[in-house]
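Omission of a single protein chain aside, the complex is shown with its protein chains in their original locations.
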Amino acid sequence: MSSDESIEKTVKETTAGLIQYSPEGLVPFGPVHPALKEPEYFKIILEGEKIVQIIPRIGYAHRGIERATQDRTWVQAIYLVERICGICSFAHSLGFVQTVESLTEYEVPRRARYIRLLIAEMERIHSHLLWLGLVGYWTGFDTLFMWIWRDRERVLDLIEMITGNRVHKSYATITGVRRDLPENIERHVQSAMKYLSERVVFYKEIVNTEATILTRTKGVGWISPDVAIRLCPVGPLLRCMGFKRDVRVDDPYAAYDEIVPEVKTSTDSDILSLLNLRLEEIEDSIRMILDAITAIPPGPVKTTVPRTIPKGDAMGHVEAPRGELFYFVRSDGGNKPTRVKIRTPTLANILTATEMLKGHTLADVPVVLTGMDPCFGCMDRLTVIDLDEGKEWQINGEQLRRYGIEWYKNNKRE
Amino acid sequence: MSEVWISKFYELKDVKISKEKNRIMIETSPDKIVETCRFITTKLGIHHLVTITGIDEGEKICIIYHFWGQHNFVNILVRIEKTNPRINSITNVVPGAIFYEAEVHDMLGVIFEGNSLMEGRLLLPDTYPSDLPPPLRKEANPEEIRRRMGLE
Partner (left out) sequence: MRISLKSWARKNSLWLFHVNAASCNGCDIEFVASLTPRYDIERLGAQLVPSPKHADVLVVTGTVNPLMRERLKRIYEQMPEPKYVIALGACAGGGGVMKGCYNVSHGVDKVIPVDIYIPGCPPRPEAIIYGLMKLRNKIEGVENE
């Protein structure tokens, strides 16, 4: 698509009506319509049974962290930044620390880079398993949810053995990691990975044969790749459309230049392919962890943690479990950051996910929105506006989940 | 980076280009932003906009557009006056920019002409006092914001 008219036409088709949706005869509304007193997370507009537009509003988790980093020292800012998200907290701290390191002259020791890879891949496994369990939960397959979260505990045990905590690890620091691996950790890592690789084979079989999951995910949420690429998605959502993009391979960091990931893609851009893609990524992570734990070199785990960072602008990105996580840091030579800008992968994917839902029914909303792997709070509260009957009502996440399960028992998607 | 690819940058006029490892910075004036973005998406073939950063530098507001493609960060840096913070929106060229521009609008008060989200709020609560400066400006004081919004 190189001509300007076709670009403009694509833009009108995709973002038209994002806010100023006004069908003939009905009231147009914006993000702060006077009749809707409560700010909602998602406003869903229905015509009959089909969704015509979804309008997201994302102030629910805004806490003012970018401003708060300016009042903290460099090391204190690491602990603040990792609490942006509990599921990918190591990715946040790694992204911040790597960006700050590129402003200094220090080199990260090889052993530290391997350890960073280990923890980053373990976090990827834990995040993908968490997501898979949630898909089971949303589609009514509670047993799958319980099984997967039980298996996820094995990874959390490993993380706790190495870093001391399950969720907020506080493990990365400027120029390295804070402490070394414990003795005899290889034995625990190998037994946990062996157990998990058997379980992943089992889950792949379930996901591809179980009717509960297939009816709700096969063919659901399809979007044309040419349209989607202009909306700038990242992560597994981008890879399930056939684009081979992964920050670990395009711009290697930590030890990814020595232990190279295999980037998996798929070409049917629906939710079922996302499920398979994430399961394959777990298998690849298991392989990388086993390679890293046998090849890890001896040496120090950090160089020196500086108090002040030289003046300059730096940018860096990492592949968090959900996609590309970007950091921009500006330093004025002092002991506090001047500006930290963070772009989380969920923000980049919201536009694509809402476009995927056009033409689907309300029962598909939980599965497709979960497909882009958002944070929990996203689904807490939604307003549904039915254009045909001219009424609106509120629904919360749990009610939507039950509605979806009931709908699929009694109806079929065309 | 191939020589052919680097030579394409010489087609841009009135810009200052600097390169460090795989980070390229194009400094240009605000009225040329749409043209420069169009150059990046069509001539360089880079469609992925990573994000848009806004920084308050005292008298000017610095806006950096980050693109990633061909194993390089290609960034565009513009500076606008704080007394008249307006700039053209690039959503006609890069539709994915809509939320990033809305975020800079919320946090720094910059108006992107042509972006349909300029009337409402994306991140800040609706009770944010409209007479206080946006939170990432240097003159904004978190304690005063807390007091005015009724947070103890």
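The first chain written gets the first letter, and so on, giving A and B; residue counts start at 1 in each chain.
In this text, contacts are C-beta pairs under 8 Å (C-beta built on N, C-alpha and C of every residue); 3 or more make two chains touch, one makes a residue touch a chain.
Computed from a predicted structure; not experimentally measured.
**Student:** Identify the residue among A:53, A:89 or A:331 that touches the chain left out of the display.
**Tutor:** Candidates A:53, A:89 or A:331; residue touching the omitted chain: A:89.
**Student:** Which of A:166, A:204 or A:336 touches the chain that is not shown?
**Tutor:** Among A:166, A:204 or A:336, only A:166 touches the chain that is not shown.
**Student:** Which of these touches the unseen chain: A:191, A:224 or A:399?
**Tutor:** Here the residue in touch with the unshown chain is A:399.
**Student:** Please identify, in ascending order, the residues of subunit A that touch the omitted chain?
**Tutor:** 38-39, 59-65, 67-68, 71, 79-80, 83-87, 89, 130, 145-146, 149-150, 153, 166-168, 375-377, 380-381, 396, 398-399, 402
**Student:** Please output the residues of subunit B touching the missing chain, sorted low to high.
**Tutor:** Residues of subunit B in contact with the hidden chain: 124-125, 127-128, 135, 140, 142, 145-146, 149-152.
Everything that follows uses one rule, which is that only the chains that are shown with their structure count from here on.
**Student:** Counting in whole Å, what is the centre-to-centre distance of subunit A and subunit B, each centre being its mean C-alpha position?
**Tutor:** 23
**Student:** In their complex, what parts of subunit A are in touch with subunit B?
**Tutor:** The contact residues of subunit A facing subunit B are 2, 4, 7-8, 10-11, 14-15, 18-20, 30-32, 39, 57-59, 62, 64, 66-68, 229-233, 245, 250-251, 315, 317, 324, 326, 328, 330, 338-339, 341, 343, 347-348, 350-351.
**Student:** Using the touch definition from the top, list the residues of subunit B that touch subunit A in their complex.
**Tutor:** Touching subunit A from subunit B are residues 22-23, 38, 42, 47-51, 53, 55, 64, 66, 68, 71, 73, 75, 91-100, 107, 116-117, 119-126, 135-136, 140, 142.
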